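Heads up, the thing below is written out as structure tokens.
Excluded from the complex is one protein chain; the other protein chains are retained at their positions.
Letters A and B name the chains as they come in the text, with residue numbers starting at 1 for each one.
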Amino acid sequence: MTDYSTNMRLKLPVVCIILEVILIILFGVLVEYNDHTDAKNWKKNNTNINDMENEFYYRYPSFQDVHVMIFIGFGFLMTFLQRYGFSSVGFNFLIAAFSLQWATLMQGFFHGMHHGKIHVGVESMINADFCTGSVLISFGAVLGKTSPVQMLIMAIFEVTLFAVNEFILLSLLDARDAGGSMTIHTFGAYFGLMVTRVLYRPALNKSKHKNCSVYHSDLFAMIGTIYLWMFWPSFNSAITSLGDDQHRTALNTYYSLASCTLATYGFSALVNHEGKLDMVHIQNAALAGGVAVGTAGEMMLTPFGSMIVGFLAGTISVLGYKYLTPVLESKLKIQDTCGVHNLHGMPGVLGAIVGAVTAAVASSSTYGNGLEDVFPKINQDFTASNQAVMQIVSLAVTLGMALIGGLIVGFILKLPIYGAPPDTLCFEDSIYWEMPGEEGGHEELTTVKSADETEKLNS
Amino acid sequence: MTDYSTNMRLKLPVVCIILEVILIILFGVLVEYNDHTDAKNWKKNNTNINDMENEFYYRYPSFQDVHVMIFIGFGFLMTFLQRYGFSSVGFNFLIAAFSLQWATLMQGFFHGMHHGKIHVGVESMINADFCTGSVLISFGAVLGKTSPVQMLIMAIFEVTLFAVNEFILLSLLDARDAGGSMTIHTFGAYFGLMVTRVLYRPALNKSKHKNCSVYHSDLFAMIGTIYLWMFWPSFNSAITSLGDDQHRTALNTYYSLASCTLATYGFSALVNHEGKLDMVHIQNAALAGGVAVGTAGEMMLTPFGSMIVGFLAGTISVLGYKYLTPVLESKLKIQDTCGVHNLHGMPGVLGAIVGAVTAAVASSSTYGNGLEDVFPKINQDFTASNQAVMQIVSLAVTLGMALIGGLIVGFILKLPIYGAPPDTLCFEDSIYWEMPGEEGGHEELTTVKSADETEKLNS
Partner (left out) sequence: MTDYSTNMRLKLPVVCIILEVILIILFGVLVEYNDHTDAKNWKKNNTNINDMENEFYYRYPSFQDVHVMIFIGFGFLMTFLQRYGFSSVGFNFLIAAFSLQWATLMQGFFHGMHHGKIHVGVESMINADFCTGSVLISFGAVLGKTSPVQMLIMAIFEVTLFAVNEFILLSLLDARDAGGSMTIHTFGAYFGLMVTRVLYRPALNKSKHKNCSVYHSDLFAMIGTIYLWMFWPSFNSAITSLGDDQHRTALNTYYSLASCTLATYGFSALVNHEGKLDMVHIQNAALAGGVAVGTAGEMMLTPFGSMIVGFLAGTISVLGYKYLTPVLESKLKIQDTCGVHNLHGMPGVLGAIVGAVTAAVASSSTYGNGLEDVFPKINQDFTASNQAVMQIVSLAVTLGMALIGGLIVGFILKLPIYGAPPDTLCFEDSIYWEMPGEEGGHEELTTVKSADETEKLNS
């Protein structure tokens, strides 16, 4: 069932082991504990320091929720394909484990070195997971059509570009984007869409019968959906300022998602001829509300505002799945396996715009002394309007970086050396995985069918 | 496979979208950030306020555990049915997303408005999830026999009645019920049982072959069970007073559940002719220990007392599934799909009684200065015995509210306008969901069977 080109016997070990050895060497040279994790520095100035004030206790629960979203959320969300569950969870796992290490270095480099060293702690862990999320969004666009080696190569470049883009937005443009509507979702989606465009397969319909779900695979995917949905308030609030900011962000996200869910169910039934709900919408569009408050969530968006944004996000996401995805495929040759344009692309752009608008109306009368936590740059010389402009410029920069980056990386990934699957074997685990035996389950079905066929031939 | 009456094309969108629009408007008019989420008010009086003392850090981890119970726990617990997994997880998701918004308004209204506004923060989020839990318990009683529109209508009324009952218990009667043995479990169970009684279907056995589990569906259900079991200590302690109270409640619940689990396994094997364990018992009765310490968990119940209560709860729950459920169905015409009477009904009543008894023996010698955290009303004029009486009165009120409320709402839901499934298509996803294609999985089995049958006909 495999031919030489998809054989990973040498390719995958070489890439995994070389990358990890490089990572280990770079960590040895460049990485140090930060002051909250180093035994010496934590008590350097004050031996009576209150251990309960260590940043760990105020960030780690959020980190673990984000971690679950990255590994269970994204991993299981993509198991909806009937014969690609091992690869969905398994490659998600591999790519994420690599990306979070590489992101620690890239983000550490751009976020500012300390005497030539990168400092790590729970905040760097969250940031690394965030960057990983962006790579996994792109993975969703090309799901089923790429080899694990291709995905690791993509991750090397995408993590690097992510860090550059994040640096431009947050450090040069002073944009606010705590939950990553722009840096994570918009960037990951349009990068992935461009990659899948470059990797366009005209004969992909040869695997068409595998590019769909079965009953149990849809239930596995719902595990991913629900975890993403539940923990999104933690995602958006994980690196905001402590106190009311973190609290408010979680609250806004909670309401946005709840509102988005009702919109999703409503429109999913409406656009179906028989009024039946579509699992693709429920699994994906119901999450768009989290994406769309990624920028404005920490601001004084109010529950009211959050719910409006969530409602819009769910609506455009369902409509996107129904009407836009087929057009993107037929007209623009964008084969977007998971529909990341509908879940991350359009809601990400919506989130960026909502963030700009919300920033534009920020004022001391609304934020009081809390203004500087949310908008540290706003003062007499730099008005709320300036902030809004920076938010919009950031969106444009992100789109540009993602599209150009995806274009270049797409061509790199097109080289016929990574063991990508042939058109006939896309969306199929068995080319990269040792498959379980024939007793029971899906495999037996095949056997049963073959037996039936044999019977027919014999009779 | 669907006829006009179950077509959701217009019904579901209209209900979802209208409800969400109403919610958004009401939130716009009525809801404000509380002092821990509002940028201005958090630092109003003190710009040097310690952000680490924001309530978020002491409630949010509990909230997330409760959130997992509501969406993963309840959602997957109900996937045990072989062909109702989409609806179990999916309608659970829809109902919960609606109910938590509506509950925010209803509870906010009864818990006390602030200058005409409802204040929201992590505590209101927990309370809204609690109320949602009650609705999901009722959903368990009618599972498989109702349309999503019916369930949304039920949620509107049940959330409202829940808030009224909660107000009577906690504010008028000064009852204590941190984990909701009465307000959540007893109320949700008896409300749902009455609704399913009113919706009695004499010909339900036409769908009998679908009202059971298959191997994998039971494993999915175990995901729900285990999550509920693990996080129940967080559920019962989520809104108790901070400090020792929250700590003690979690500990008591942990021991009650452990003890309950051994009782469940013991009695499950004992009541089976071949000594085999029954998945229905393991999935449900093992959780009764959490329900039964919902009231007394925050009190000085001691691990010893908690374990006795857990043991009793597991025992009556298994015996209920084995001996009482068939009687309820045949004699009282109560078709209780998930057996909520055994998991939430009887253990809830047990929990209420345990709470009354534990309150009756409360004294300063046991609680010291902590007495007022647990029983703020107890003083020279209002003795522990008075508290116990209030607890029992609260149980009676709850039962009355649930039964009368369920009766009325049952009749409302009986109107033939909500697209409820016909008797032959209960416990069946395909009337409300677009089903995945025929390749692999369950669907293929049907095909295989049909093929076999065709063969027989041909020969």
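What we mean here is this: contacts are C-beta pairs under 8 Å (C-beta built on N, C-alpha and C of every residue); 3 or more make two chains touch, one makes a residue touch a chain.
The model shown is predicted, which means the values in this text are computed figures rather than measured ones.
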item: Of B:Asn205, B:Thr366 or B:Thr424, the one touching the omitted chain in the full complex; value: B:Thr366
item: Per the touch definition above, residue among B:Ala258, B:Leu319, B:Ala360 or B:Leu407 touching the missing chain; value: B:Ala258
item: Per the touch definition above, residue among A:Leu77, A:Leu100, A:Ala238 or A:Ile334 touching the missing chain; value: A:Leu100
item: Residues of chain A (touch criterion as defined above) contacting the omitted chain; value: 2, 7-17, 19-20, 23-24, 27-28, 31-33, 36-44, 47, 49, 51-52, 54-57, 60-61, 64, 67-68, 71-72, 75-76, 79, 85-86, 89-90, 93-94, 97-98, 100-101, 120-122, 125, 148, 216, 220, 223, 431-437, 439-445, 448, 451
item: Touch residues of chain B, complete complex, unshown partner; value: 53, 57-58, 61, 65, 82-83, 209-210, 212-219, 222-223, 226-227, 229-231, 234, 241-248, 250-251, 254-255, 257-259, 261-263, 265-267, 269-270, 272-279, 282, 286, 300, 302-304, 307-308, 311, 366-371, 373-374, 442, 445, 448-449, 452
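As a working rule, only the chains that are shown with their structure count from here on.
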item: Geometric centre distance via CA averages, chain B-chain A, whole Å; value: 32
